[in-house]
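Note that one protein chain is taken out, while the other chains of the complex remain in position.
Chain lettering (A, B, C and D) follows the sequence in which the chains are written, and residue indices restart at 1 in each chain.
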Amino acid sequence: MSQTDFLYLMPLLILTFAVLVSMLVIAAWRNHKIIYVITALSFIAAFGSLFELRTTTAYVIEPMFVIDGFGVFYIGMILLTSLLVSMLSYAYFEQREERKEEYYLLLVLATLGACVLVISTHFASLFLGLEILSISLYALIPYLRTRPRSDEAGIKYLILAAFSSAFMLFGMALVYFSTGTMMFSGLAQSIAGMQELPLLLLTGIGMILIGVGFKLGIVPFHMWTPDVYEGAPAPVTAFIATVSKGGVLGLLVRFFMEVDGFRYPVLITIFTVVAITSMFAGNLLALIQKNVKRILAYSSISHLGYILVAFMAGNQMGVEAITFYLVAYFITSVGAFGVVAMLSDKDSDAELLDDYKGLLWRRPWTAAVFSAMLLSLAGIPLTAGFVGKFYIIAAGINDQLWLLVVMLVLNSVIGLYYYIKIIAVMFQQPETEREPGTRLRPSIYVASAGTLAVLALLLVYVGVYPTGLVQLIQNVLVSVPEIVAK
Amino acid sequence: MTPAHMEAALMLAGVLFMLGLISVLIRRNIIFMLISVEIMLNAAGLAFIVAGSKWVQPDGQVMFIFILTMAAAEVSVGLALILQIYHQLKTLDSDAANLMKG
Amino acid sequence: MELTFYIAAAVATLATILTITRYNIIHALLYLVVSFLAVAVVFFTLGAPFMAALEIIIYAGAIVVLIIFVIMMLNLTHEDVDKEKEWLTPRVWVGPAILSLVLLAELAYIILAPDTQPTEALVAVDARLVGMSLYGPYMLGVQLCGILLMAGIVGAYHLGRQKKKVVHRFLQPKEERSAAI
Amino acid sequence: MILVWLIVILMAGGLLAWLSKKVSPELPRWVALGAVLLDLILIVYLWISTEATTGSAWLLRYDIPWIPQWGVSFSLALDGLSLLMLLLTFFLGLLSVLISWKEIKTKVGFFHFNLLWVLAGIAGVFLTMDLFLFYFFWEVMLIPMYFLIGVWGHENRTYAAFKFFLFTQASGLFMLLAILGLYFIHGSETGNYTFNYFQLLNTPLAPDAARLLMFGFLAAFLVKLPVVPFHSWLPDAHSQAPTAGSVILAGLLLKTGAYGLLRFVVPLFPTAAVEFAPWAMLLGGIGILYGAIVAYSQTDLKRLVAYTSVSHMGFVILGVFAFNEWALQGVVMQMIAHGLSTGALFILAGFLYERLHTRDLAQMGGFWSKAPKMGVVALVFVMATLGLPGLGNFIAEFLTLVGSWQAANWLTVFATIGIVLATAYSLRIMQKVFYEPGPQQESFHDLNFREMLIAVPMVLGLLWLGLYPQPIIDMARPSIKEQLQAYNMEGPTIAEPKTAVVQPQPGATIDAEQLAINQRAFSNLQIFQSPK
Partner (left out) sequence: MENLLWLIPALPFLGALLLILLGTRLSRMLVAILGVGSVAVSAIITILLGIEFLSNRPEFYHQEVWQWFSVAGFTPSIAFHVDALSIVFVFVITFVGALIHFYATAYMADDQDYSRFFACMNLFVGSMLVLVMADNLLLLYLGWEGVGLCSYLLIGFWYKEPENGYAARKAFLITRVGDTAMAIGLFMLFQAFGTLHIQTILNQAPEAWSVGSQMAVIVALLLLGGAVGKSGQLPLQTWLPDAMAGPTPVSALIHAATMVTAGVYLIARMYVIFELAPLAQTIVAIVGAVTLLLAGFSALTQYDLKRVLAYSTISQIGYMFLALGVGAWSAGIFHFMIHGFFKALLFLCAGAIIMALHHEQDMRKMGGLRHKMPVVYWTFLIGAASLAALPLITAGFYSKDQILWYALAGENGSIWLYLAGLFGAFITSIYTFRMVFITFFGESKTHLEYPPGKVITIPLIILAILSLVSGFIELPHNFGHVTLFSNLMAPVLPGIVANESLAANEWLFQLVAAIVSLGGVFVAYLFYIKSPQFLGSIERSEFAMALHRFWHSGWGFDALYDALIVRPYVFISKLNKRDFIDSFYTGLARLAEGFHVMFSETQNGVLRNYVAGIVVGAIMILTISLFL
């Protein structure tokens, strides 16, 4: 451990430090606002520290971490998303009776876990990052513990996550048993010359994929998604949809790029099956669903399926596409759940389709933002989602994954149906004039609304003028030789 | 130890893992499920130890320690949650906890 | 050494099977402790004595005790045992057993497949070496473990906090007790 | 730059219309009217001012990079074909604003926002010369259209809007695949990754690849056109949309499909298109007859008119794949004339709906005596639909059939039979609405000034197209000539603007080369051979 190591780990250190400070403050004086400010500042500071790390070469901290452009970008993405989530959370939790302060501790810890994930190059750090994330989520999901649904979601997530972690650990053990190393690069070296993977190693990687797949919520490890999305508080759902999945995806990309997993037809087959079933299952399950949170959950399953298409392209364009899509998806998801959070009242989250009936005529701006988010999810132009989907399809076609691309297209169409359905519901004339829920104090309301407005603008900006983001991603990937090589 | 022995040890880990797995599948009591998951984690730890001693490296044991930590943290959060669930639902039946479906 | 291993393995397997078939949770936990002890012996035979100790202390000790504490708090009664018996009919076993056996068979085939590389003779990896690497390359890992535990503690603290004071059933007034049941 | 303004004015006008709702509920109408009128004036100005330079097909071009990493540029170009389509767009757009003046009473601001954005999307589609941008605009026009149907439509609007959206989006995505396929093939062949239309024209393609890619494009265009059996979204969408929506759908959206065929499918995949031509023409023939047959039994006036569109669009595909100048000119004429005549019929249905609140033919009848002006106007529209000489549709259909006769005799015979069937359903409209007495309607007033202002230009337009279509033909000729070059020579020769080669003026005799090519193209299917 050298001083430079610490410098490079600065974002993580800042987060850790923030947790400690918060705990001390809580011990002394419980105050929602102060903790919120500390949290937000820590995210901002951590993000700011990233500017110091913009390098074109990778910095390796043996044996567990590497800080390269890819990692920095993903950390940045995660930090900003967490910041947005925390901003949405403030208004959301302000009106709830639960103790609020621990929430921020857990949020920061979970973010930390995700950040660890995306810079991991070792099974140990992978595992630890994943578990920090998981354990925080175990508590975040049932955070509103007096709600039976929250508790139910919590226990489901806990048992299933632990269960899949066990698989992953066993898989790691098998890989270790087979190769004698737990570093990605070591693994890559030991299989570099092989045309086919030894069975034990393959099984190990397969079992690791179970753990990763669970976190990503892809078929057949997807079944927790709707229940957890529904049960968790809206900001936490946003967090799961974005940071949790994004972090794991970053890791997956890094792992596969490092070991060049796409050489092996077995793995390709597995991913193909998973991607196609994910797309179909997600979209079909969402089709005539009445609960908005569940719709978004199912849609996230299919979106991960889409991302896997680009993932399977297995080249630089694929990684660019994934990254771009993730940015778009982050904006969209946070925006969508932000709207859900904003419309939620003290007793329950606004999750039934009926809650959205005639929203456009009651709260036009909120409805407009939500529509924009949904259109982005559907991949309609002028939104970031369109460019993202375009990028993915482009990556797929570039690698001639015709089957997958055609499936993606079919599924986009199925998906359209339910996104548009929500919009249609919002445009309906409400039968009875609903009383707009009691508004929060303006300052708090403005924070949420402002966040949403920023997200919407960002969405349209990226959708109309994606050049900047594309350029950024391409620049960032330059520092990752494994990706550029392909 | 002979290589066959090493594989037997790994096999033991596999058997224990499967026993934990089968238990998760059949149990409705949440505490039992938690215990079963612990069995599985323990089996995974065993596999790491086996692998570590196969390569004569400390890494396997280090991983075991990490697993241990994680298991402890997980159990503590899990138990707290179970307490909460019992408080809210008055049951430990996981099948009863299906307010959300479809 | 080999014999010890096989005996311990047999004990571990048997104890685990007993664990997962018990109706009474306390019994199950006791068998679990036996299983953990047997696994600890296996660790020992694999040349990891330090881990064997940790297994006993943390798994068999801390974790199981924690579970037992919670069970005590939950006031599980004979009805719960009966319920468990009722839930655990043979029919329930069929599907999971098939699934697990398929998985086990595949795993066994993979593990016992002849293509594994030959290994060197067993050399014990002692505690010192483990400590060296724990505070050498895995330094950051250990710190992350700390963070992990912190997350666990914060989570458990938040979730476990009771609003109402829980009174043990023997201390409750009679009518309340019957209502609770 | 003026090309950008054409789109920007509409988009800005849309936003302004939405915002101006706050000021006054009537203001959005005026804003929208102003925006469309401005565009119309601009395009008419362009028409007049560029007529002198008919040597090159390309009149104007505008190009700035948009996403340079992918070779996407914001590339607009105007040729005769685009100019004609834009004229139609803004003309019908203007009428749409006028029709909605009294019909739309709720959410006026948002309505006009959507209306103008649909028009902007359509204008973009007609202008863009970058495939990415094309797809972008292709999609941009969907959402506002969806809202137009879904919010201001009739009783079954949600279903219709969904159906419209899913059909067009699904097919559009296949086009996206094809666009990307082309992009990568071009990129890997030449090392130049670009979406630019003019550069992609010269992509060397393996026959199989070309076929697949062409089907991708075809998917979008055939659904949009629509060609039987992909037409089933159209009757629902047309019948449920508000009048302005129907007019835009029938008059413009369908034309984007035809335009796509002309602009992209045929020039990009010359060989594959020739291979596919017999089948495409067969589809066209089936569409003509099928649409006409189904139209005959409809009792919902708008639905009836919708099926007539299916029938009429059959002529378009028939003509496009006949590969000769007559047929292509016929197609261009058909696009414009059908835009006017069918749009006019929908407007008529709108007038009737405003008065009767029904589209059911059984509820109508005997209006000739009550509303003679409407009767005369309707007569003109109906006659245009059945292809009466002297009105625009006749020229279109006749040219198309003359052209397609050169390519496929028997199909042309069947298509011509479609004209008889067209007579059957068209006269049924007259009979049911204006002739035989129907249930008594109390207050049925004749067309008022505003309505005459809408109807008369359409009548005049149809007459003009029917009696002196030469300006249209002259305008379209250079573009069509360029496309045909692709078949006369080895490769596509659509010249880039600015470096365009002056095309030789058309000779007064039949192009023998042309006929030879047709025969070559159609010799692979026996049934299409002429009886010689």
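Descriptive notes on the structure:
By definition in this document, a residue touches a chain if its C-beta (ideal position, glycine included) is under 8 Å from a C-beta of that chain, and two chains touch if they have at least 3 such contacts.
Treat the numbers as computed from the prediction; the structure is a model and nothing was measured.
Considering the entire complex, the omitted chain makes contact with A, B, C, D.
Looking at C:L99, C:L112, C:M139 or C:I153, the residue that reaches the missing chain in the full complex is C:L99. Summary of contacts with the chain left out: across A:L12, A:I155, A:M317 or A:M373, the touching residue is A:I155. Considering the full assembly, A:L199 is the residue among A:L199, A:A232 or A:A336 that touches the omitted chain. Considering the whole complex, the residue from A:S136, A:S150 or A:S164 that touches the absent chain is A:S164. Here the missing chain is touched by one residue of B:I31, B:M63, B:A80 or B:M100, and it is B:M100. Summarising the interface, chain A meets the missing chain with residues 155-156, 159-160, 163-164, 167, 199, 202-203, 206-207, 209-210, 213-214, 219-224, 226-227, 265-266, 269-270, 273, 280-281, 284-285, 287-288, 414. Contact between chain D and the absent chain runs through residues 163, 167, 228-229, 231-232, 235, 293-294, 296-299, 324-326, 329, 366, 368-369, 372, 376, 379, 383, 388-390, 394-395, 398-399, 401-402, 405-406, 412-413, 416-417, 419-420, 423-424, 427-428, 431, 434-437, 467-470, 473, 506-511, 531-532. Mapped onto chain C, contacts with the missing chain fall at residues 95-96, 99-100, 102-103, 106-107, 109-110.
By our rule, only the chains that are shown with their structure count from here on.
Taking the mean of the C-alpha atoms as each chain's centre, chain A and chain D sit 43 Å apart.
If you average the CA atoms of chain A and of chain B, the two centres end up 26 Å from each other. Counting only residues that touch two or more partner chains, chain D has none.
Of all residues in chain A, those that touch two or more other chains are 124, 128, 131, 135, 138-139, 142, 145, 154. Those residues of chain A whose C-beta lies close enough to touch chain B in the complex are 123-124, 127-128, 131, 134-135, 138-139, 142, 145-146, 148-149, 151-156, 158-159, 162-163, 165-166, 169-170, 172-174, 176-177, 180, 182, 226-227, 230-231, 289, 291, 294. Only residues 1, 9, 16, 19, 23, 61-65, 99, 102, 105-106, 109-110, 112-113, 116, 124-125, 128-129, 131-132, 135-136, 138-140, 142-143, 145, 154, 178, 198-200, 203 of chain A touch chain C when the two sit together in their complex. Residues of chain C touching chain B in their complex: 1-2, 5-6, 9, 12-13, 16-17, 19-20, 25, 28-29, 32, 35-36, 39, 42-43, 45-48, 50-51, 54-55, 58-59, 62-63, 66-67, 70-71, 73-74, 80, 83-84, 87-88, 92-93, 95-97, 99-101, 103-104, 107-108, 111-112, 116, 118-125, 129-130, 132-134, 138, 141, 145, 148-149, 151-153, 155-160, 162.
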